[in-house]
Structure formats: C-alpha cells, structure tokens
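Here the complex is missing a single protein chain, while all its other protein chains stay put.
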Amino acid sequence: MVTHQQRLAARQTRRGLRTGIAIVLLALMLFPVYWMLNISLQPSGGTLPSSFFPPQPSLAGYTTAIQDQGQNLVTSMVIAVGTVVLTLLIATPCAYALAQFRFRWISWALLAILISQMIPGIVIANALYTLYENIGLLNSIPGLIIANAAHAVPFGILIMRSFMLGVPTSIVEAARVDGAGLVRAFLSIVVPISRNSLITVGLFAFLFAWGDFLFALTLTTEGDITPVTLGIYTYLGSHISNWSAVMATAMLASIPAIILLVIAQKYIAAGATGGAVK
Amino acid sequence: MIKKRLAAAAAMATLAPLTLAACGGGGSNEPGSEGSASEAVSSLTVLDYYTESPSHSQIGDQLQKCGTSIGVATVDHQSVPGPTLIQKVLQQASSKTLPDVLMLDNPDIQQIAEAGALMPLGDFGLNADGYAPGPVSAATFDGQLYGLQPGANTLAIFYHKDVLAKAGVQPPKTWAELKTAAKKLTSGKQYGFAFNATADYEGAWQFLPPMWTNGGDETDLKSPQVAGALQLWKDLVDDGSVSKSAVNWKQADVNDQFIAGKAAMMLNGPWQIPSLQKAKVDFGVAPFPVNTPDQTSIAPLGGEAWTVPVTGDNAKMAKAAELVKCMNTDENQMLRAKQGGLVPTKLALAEQYKTEVPSMAGFTDAVANARARTGKLGPKWPDTAKVIYTGMQLVLTDQAAPADAMAKAGAS
Partner (left out) sequence: MSDAETLTTATEPTRPSSDTAPAPRRGRRGEEIAKVLFVVPAALTIIALFGYPVVKNLAMSFQNYTLRTFINGEAPWVGLQNYVAVVTEELFSKALVNTALFTIGSIIGQFVIGMLLALFFHKNFPLNGVLRALFLLPWLLPLIVSSAAWRAILEQDSGVLNVTLEGLGIINAPIPWLTSPDVALIAVILVNIWIGIPFNLTLLYSGLQEIPDELYEAGALDGASGWKAFWNITWPNLHAVVSVVLMLGVIYTLKVIDIILGLTQGGPANATQTIATQSYQRSFVEFKFGQGAALSNILILISLVFAIVYLRATRRQVDE
C-alpha cells in the first residue's frame, strides 16, 4: 500500500521535475536573450562575440545605458501603462456587447475589426501623422497613449470576446432580475468573471506599447519624448553602431517590465467562470 | 472619467473626416506665399539622421553656432534613424511641415529635388565653386544646385599590417594581386578578404569600386566590363577567400569580422576608423586595385549634404540658406571632417587636411576623384541600384553567370 506520505512525496518530485523541465525549456527559448547579454558585455561594441562567455566582460555598455536612458525608460513605462488602462476601458464593454448582445450587425462589426488588423502598421502611422498634426497631438504622451491604445483595441475586442462567449447569460440574467442595471451587471458580474481575459489583453496591450517603434517615431517631431525603442538609436548611427550599449539598454529596460508581467501572470487564476455558476 | 474619454474619442472621430477634406489631396505648393523677407527669423528647424552620440551633439553644436552667427537664436535639431529619414520627410511634406534645413544622403538629393521639394541654392546666391566634382554632380539636378555637402567619404581597402607582413604579402594593386593575396591570407578561421554584398543600396554601393574601376558604367549594365567586375566578386568567393556570408554582411559586420581577425583585408570606409583605433588594430589603407594597368581606381562618393526644402516662408528659407552656407565654411568643413572621419569637399582644403590628419591622406586623394552615384542617372539611380544588387546576389548565390546576371536582374 502506498502511504499518504509516499504519494505526497511522489507528487512533489513530479512537480519539482516539472519545474526543472520548465527551466530547461525556458533556457532554450531565452538563449538568444543570453546572446544579447553576451554582446552587451563585449568591449568592442560589435555584434560578433568571440565565444560563449565574454573573455573580458566590460560594463561600459551598461554605464552608458544607465546614464542616458533613465528618462526614456520612464517614458516607455508611462505610455505602456496608460495604454493598458485605455485599451481595457474601451475594449471590454465592446467585447462583451459583441459576445452577448444580439445586434444584427455583429458579423459586420467583427469583419471591420478584423480588417483593421490587416492593415500594415506604416500605412496607419502615416495617416495618423496627418491627423495628429491637425489636432495638435504630436509630441505628447497622451497622444502616444491614445495611438497605442487605439491600435490595441481591436485585438483586445477579439480576444476578450472569444472568452466572453463562454460567460453564462444565466448569471447576468439573475442579476438583472434582481434589479441591477445593464452597466451594473456588467461591472459587478461580467468583469470579475472575465478577469483572465482582461489580464491577458492588458498584458499584450502593455507589450505592444512597450515595443512600439513606429508610432513613437512618427508622432514625435522633437527629441524630447523618446521611449526606449527610439532611445537606442543614440547608439545606432547610419554608419557606426555601439551594439553593447544597445543590448545593455534592452536588457536593463526589460527588468521593470518583466517584474510587472510576473505580477500580472499570477492573477490568471484557474476556472474563474466555473465557480460563479454554482 | 469615461465620459472624458468618450468626448476625446468623439472629437477625434469627427475631426477625421474634416482632416480628410483638408488634406485629402493636398493643395499645390505656393512658394513665397507667406513671410516677407524683412521679418526677423528667431528659430529654424533642422532634420537629419545623426542620431548617434557623439555625432548628434557635435552637429548640434555646429548648427547652433552657425545659427547664432547669422542672427537666429534657436536651432531645433531633430535626428531620426537613417532608414526612416525619407519617410519622415514625406510625412512632413504632405502635411506642409517640412523642416527649414534638411540633410540628405547625396544619392537621394536629385530624386527629392525632382519631386519639387527643394529650393535651388542658386536662388540664394550659393554655389559650389571649388568643390570636388563628385559632391557637385550629386547635388545638381536639371542644371541647378540643390545641396552643399561639407564632408565626403568613400571606400578603400583596409588591411592588417602585421598579418600581411607575416605572410609576406604586399597590399594588392591589381585584381590579380588581390585574388592571390586574398587566397594566400585565407587560413584557419581567417578569410583573406571581406566585403558587403547585401540585397540593398549598401551592397550596390560596395560593388561600385570594381564596377567603375573596370570601366563599367551604370548606364550599360550588360556590358562585359560590368560582367568582369561580377567575375571578380565571384572568383573571390569561389576561391574561398571571401566568406559566403558576404551576402548577409552589412558594412558594420564586415568591420566586426576584420576587427575580430576573421578577415585579413576588407573593403570599407573611414567611418570605421574610430572603432579600429579603439580595438587597437594596426591597419593600413590602400586604394581599390585596378584590373589592367591603364585603369584608375574609382570609388563612389559618400556623405550627406544640407538642403533647403520648399516651405513657402521666404524669410526662413533665406536664413536656412545662410545656415547651409555657414555649415560649409572652411572652418566648419575642417571641423566636421575631423570629428566625423570625413574629408572636406573643398579642394583647396585638401593639402591642409592631409597635413593635419595624415591617416586620412589616402582617402583625401580618393575623394577628389570620387564619383557620384547619381551623376549620370540622376533620379533614376535607385532603380539601377536595385538591378545591380540583385544581379550581384544572383552571381554570388550561383543562380546566374556574370555574363547574363544583370540581364536576369532586369537590366534594360
């Protein structure tokens, strides 16, 4: 007979094994990131590291990055977080509506949303420049937030809708019968249930905005608002490149972002829908 | 909170059709419509692609000093990444917000001038007398001068002095010598020679030394001289003297290979010198070899020029022209050359420059004879450049023979 303790130990070993495998898989996946670390420690500034481990690691890239890029990091963070908030505010109600309400034009709406995702980014950026120039939103952080959020909204709608298709209408109906208005039912029932999809969309809105280069380049005409994606060009000229500083900047910039992502991931809990119906 | 966002979004949306109406087709440009010549100009905007430090601040300082000297208090200096400069210019052109002074890479000048975006500098009393012929022909379209280029660079052969000395090899003067030297110097992880052969304008640029030196011309790509140049590139790769990775190496990668000792010689330009000095490489420079003794080594003209876009504001445009002139004074040319690893374009400065910066002596001579890519084809150069790099890649990937590669690549 297997004792309770033996079963527990076996399960813990299995779980520990899983962690080990996960770490190996992650290491494989992140090998290019390790290579960036390698390049960032090169004294020469080129992209050709001579070996697996830098023989003479130099922190020159990092000191340069820290000196120059602090403000840019803050800018990137502000824009990214602002984008998350704005995207969720706009996309969540629309996703719910397209999932649960019976409009005749839902298919057309979805088609329009999908088409918006097919347009090459540069076409959008060029058109947006003209628009922003006219309404004076150039060179502003809110302007960049709006642009990035508008860009992420269709994606958010599509993803959240696919999750919300599974929200059982019975519980919403129950709340309505109890006298709650549509908005109240939405805010107090649907949103908490859809927590997973909100966090997931928020994650991607953050990542889109964090990695955005096109809008940052197009919608700024003075050098004062430079997110990190633009800031690295301090080290990349048309003729000369200082890749160790570039890689160092990329590495350092990822640290606060990854912390946020780790925290967010913890909230993607299991079976959020399942509990509510009971 | 939500209401405010709704309002903002609604405002944007209602403005969108208005914008469509206002900017849908753009009005025609009306130079001279605003600004009287007597209005004082307090600020000028400048756009270039010098994003990297220290160039960005060096150019910024020069611009600011020039601004002060012509009575302009503020010079707004904006730099965007190289490949995105033209996009930016186009965005600004269509919304009528072009900068007052625009830097352009010399092969782009004629195309932008043809589109009607630049003012002829002759209108402001500027000329390019005393400049090397290359920069002048690059910036001249339809008989008018559109840009003044303070500094130029070009291509030459860099070699590791110690590696060549150890192998008993002299820097090659002919193509035959290049091939034997490169083969002899290939051993172990070290290739004899390295060049850039990517599928972009950089690859075309690097192919011009052999093409032009051999007597080939961009107006007749199917000629045997061009085929001969292709043959040289092909022979070097087939011999194993040049890595097949050349089709993917940018000039920066070629430089990395050279510094790392993976190439004994390389084809590159003087902008790499700071990194070579930082890595303490003992390098020598030699002009690109000739195929037959009666040929001269011809290298392509590199470097950027300052231009005055058509903004319609007469007072500003006049001041902008003064700024361009200031950036091209003897002192500023010398300063820019020393800071940026360039050669001054005024022929009169050549001797002085060679004395003050002896390491650039070879390049100084080369620049005097450097040939502009747009000299003959003008705005049609980019199409030809595409054919050149496509043909070159077809040869280097064994998909076409040198004799018919250019035809296959679409040469007319």
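Labels for the chains are A and B, by order of writing; each one numbers its residues from 1.
Note that contacts are C-beta pairs under 8 Å (C-beta built on N, C-alpha and C of every residue); 3 or more make two chains touch, one makes a residue touch a chain.
The shown structure was predicted, so the numbers you read here are calculated from the model rather than taken from an experiment.
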| item | value |
| --- | --- |
| Among A:41, A:79, A:153 or A:175, the residue in touch with the chain that has been omitted | A:153 |
| Residues of chain A (touch criterion as defined above) contacting the omitted chain | 15-16, 18-19, 21-23, 25-26, 29-33, 35-36, 39, 47-49, 52, 89-91, 93-94, 96-98, 100-103, 107, 109-124, 126-128, 131, 147, 149-151, 153-155, 157-159, 161-163, 165-166, 168-170, 173, 177, 181-183, 186, 196-197, 199-200, 203-204, 207, 210-211, 213, 228-229, 232, 236, 243, 246-247, 250, 253-254, 257-258, 261-262, 264-266, 268-275, 277-278 |
| Positions on chain B contacted by the hidden chain, ascending | 2, 5-6, 9-10, 12-13, 16, 19-20, 25-29, 86-87, 90, 93-94, 111-112, 114-117, 189, 191, 198-200, 243-245, 247-248, 253, 260, 262, 310, 382-383, 386, 390, 393-394, 396-397, 399 |
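In this text, only the chains that are shown with their structure count from here on.
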| item | value |
| --- | --- |
| Residue ranges of chain B in contact with chain A within the complex | 2, 5, 8-9, 11-12, 15-16, 18-19, 22-23, 49-53, 55-56, 76-82, 84, 87-88, 90-92, 94-95, 97, 105, 251-253, 255-257, 259-260, 262, 269, 271-272, 274-275, 278-279 |
| Contact set on chain A toward chain B in their complex | 44-48, 50, 68, 86, 89-90, 122, 126, 129-131, 133-135, 146, 217-218, 221-223, 233-242 |
